[in-house]
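Of the protein chains in this complex, one is absent; all others appear in place.
Right after this comes chain A.
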Amino acid sequence: MPSMTEAAALTSPMIVAEDVRKRFGSNEVLKGVSLRMAKGEVIAVIGPSGSGKSTFLRCLNHLETIDSGRIDIEGDTLVANDAQGQARYVTDAEVRRICARMGMVFQHFNLFPHLTVLENILAAPLTVKGMKRNEILPKAEELLRKVGLLDKRDAYPSRLSGGQKQRVAIARALAMEPDIMLFDEPTSALDPELTGEVLRTIRQLADEHMTMLVVTHEMGFAREVATRVAFMDGGELIESRPAAAFFAQPEHPRTRAFLESML
């Protein structure tokens, strides 16, 4: 089996973001963020709140639009600058096709409350992919077993704990068979004792070499699971290095200051 770097060299990067800029009114939240991500990488994006890390993640799958810069997903351009330096997106149909390769998990789960756990997982394959129920059902049950919630298949989300909800949300995203998973602070809305079960599920995906970008405040998770840690502050990506090196010798003074504040 080739090492991670060799494998990365053989395939085009999963995500290429170049000089991504985004402002809300007069507030520039992304001041030229660039990031390349290879297949199988798990990148933890950390940084103080308001640093733009969630916004950056949301720009990658078009939940936010960028003002300038470039984003390629698996070699396909989602958005690039025109001659005037303004971001131009590809057609709506292309945007949907490209973004369909990314699954996303939110801080507040965003499960559909009127559907049972199983129906939450089936909804997109049935509606979006037009699959038959019996085609997707085995896969849905397998995913529920994987996140340890098969016994909750007929429960409504309101009956679940936060950790269970988030695991359903992960299974729901996986049902669409994404190549990349984006996590936007997946444990920030959970009680401390419930974060473990969600992080274990994400770690399990990492063991299966799922390409993942995880915005998180969990330093332990970043250290143990991430292959690389990216630190953002004030709308800039300050540094991005292998997890062990990042925590052992942070290069930038702002990174050091942030890490010290976290201890």
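We take it that a contact is a pair of C-beta atoms (placed from the backbone, for glycine too) under 8 Å apart; a residue touches a chain by one contact, two chains touch by 3 or more; residues count from 1.
Here, contacts and distances are computed from a predicted model.
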Looking at UniProt, which of "Glycosyl transferase", "histidine kinase", "Exported protein" or "Glutamate/aspartate import permease protein GltK" names the chain that isn't shown? "Glutamate/aspartate import permease protein GltK"
Contacting the left-out chain: of A:173, A:202, A:222 or A:237, that is A:173
Of A:30, A:46, A:66 or A:104, the residue that touches the missing chain is A:104
Which of A:61, A:211, A:240 or A:255 touches the chain that is not shown? A:61
Interface residues of chain A toward the undisplayed chain are 61, 63, 96, 99-100, 102-104, 106, 108-115, 123-124, 127-129, 156-158, 172-173, 176
